[in-house]
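One protein chain omitted, others in place.
Moving on to chain A:
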Amino acid sequence: MHVPDGFIDAPVSAATAVVAAGAVAVSLRGARRELDDKAAPLAGLVAAFIFAVQMLNFPVAAGTSGHLLGGALAAILVGPYTGVLCISVVLLMQGVLFADGGLSALGVNISDMGVVTTVVAYAVFRGLVRLLPRGRASLTAASFAAALVSVPAAAAAFTLIYAVGGTTDVPVGKVFTAMVGVHVLIGLGEAAITALTVSAVAAVRPDLIHAARDVFRPLELRTAPPTEPAGPATSLRRGGDQPQRRSPAVPDAAAGPAGSGAPAVPGSPATSLRRDGDQPQRRSPAVPDGREEAGHRRSGGEGPAAVAADSVAKAGMEPAGADAPEAPDNAGPAATPRSARRLWLVGLGVALVCAGGVSYYASTSPDGLEKVAHDKGIDSKAEEHAAKGSPLADYQVKDVADERISGGLAGVIGVGATLAVGTAVFVVVRRRRAAPAAPSAEGA
């Protein structure tokens, strides 16, 4: 999507360059206000990350693969100001060094891919985070939606620029259809990857997700009473005010041997990293997920202290104030029901409203495939469905006269039945997964 030289005429290129310069100037101010003198190294490293992650290939099928564009990801992870800066710098360097995107079209590229994508993604994400219930699942959903909207939005913005200053005579309508159509597809991939990535970051360092800062309480530094009988134990909470001034005891030294799952030697100083306990929603799918996150944490290279960190992280599932890191098992079931139940209730309500209420207004003509089949006479040989005589056949309830109410009622009953079957399957699966998980969790 990098626009080359000569695609947009000179006056519009100049105008977009002014727009881009203005946006970058505003972002520079915002980033400096947010990050102070940390702005340069942090934004630089995040730009390097965006640059690298654009080279990470996500295989789709049959040898094709896609890659992340990164605008939405940057907006969610580091905020709109730093995000715009990072994407703009990446685009600038790509233009100057790799000749990817023309120099005269730099303004077009920055306003389009840098500014529009980032701002739209951030706005959508913030709006959704405010609306949805707090929790990691909502974060994932919000980042999915944000990335999904941001990519076609950039395509639409490009079409707008093209309509004003395009040098070719392709009709604007055609350009719009092609651009937005293709970019909805690209946006789906982008959305999936962005949501998974944000979810992965939220599992390990929720405090780093800029756009969700008010969702998670900042981690703070705190000295806890000794947890190991033989040795001074420093327990470390990251501080919201100065998260970067961490003591040398911080376990993020990447030099530490990764993946050391050995039990902590008694007597060695155990550094444990802890979260605030009052985020019950964070770990709803209880035990298996908790184990997985613990694995992440360990692969972060925290050395011998990793075990203590794991157990504390699990204790974090308990309500606030639980200081006992030796109880990793009882945590999941104790904390999850409340949030899970709320999510469940919200989902059920939405489904019922859709099935019962919205279907009232739905078209009564058959769905597209049925209609095409009917028109073309494909279905002349189709046999009557085996369940034709059942009480709910053709999405209508037998013996209810009003067609629309009948349809709505059938929808509600259908949702109920689907829910019952789905819940039963889920319960069975969870029981089977929880059974082998319990012993290994104890051994961790």
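Observations, loosely collected:
In this section, contacts are C-beta pairs under 8 Å (C-beta built on N, C-alpha and C of every residue); 3 or more make two chains touch, one makes a residue touch a chain; residues count from 1.
Throughout what follows, contacts and distances are computed from a predicted model.
Set against the options "Simple sugar transport system permease protein", "Response regulator", "Glutamyl-tRNA(Gln) amidotransferase subunit A" or "Cobalt ECF transporter T component CbiQ", the UniProt name belonging to the omitted chain is "Cobalt ECF transporter T component CbiQ". Screening A:F7, A:F125, A:F158 or A:F216 for touch with the missing chain picks out A:F7.
Considering the full assembly, A:V90 is the residue among A:A23, A:V90, A:A155 or A:L221 that touches the omitted chain. The residue from A:A40, A:V172 or A:V428 that touches the chain not shown here is A:A40.
Touching the missing chain, out of A:V18, A:V60 or A:V172, is residue A:V60.
Hidden from this view is one chain, which touches chain A at 4-7, 9-11, 13, 24-25, 28, 31-32, 36-49, 51-53, 55-61, 68, 77, 85-86, 88-90, 92-93, 95-100, 102-104, 167-171, 174, 192-193, 196-201, 203-205, 208, 243-246, 252, 254, 296, 299-300.
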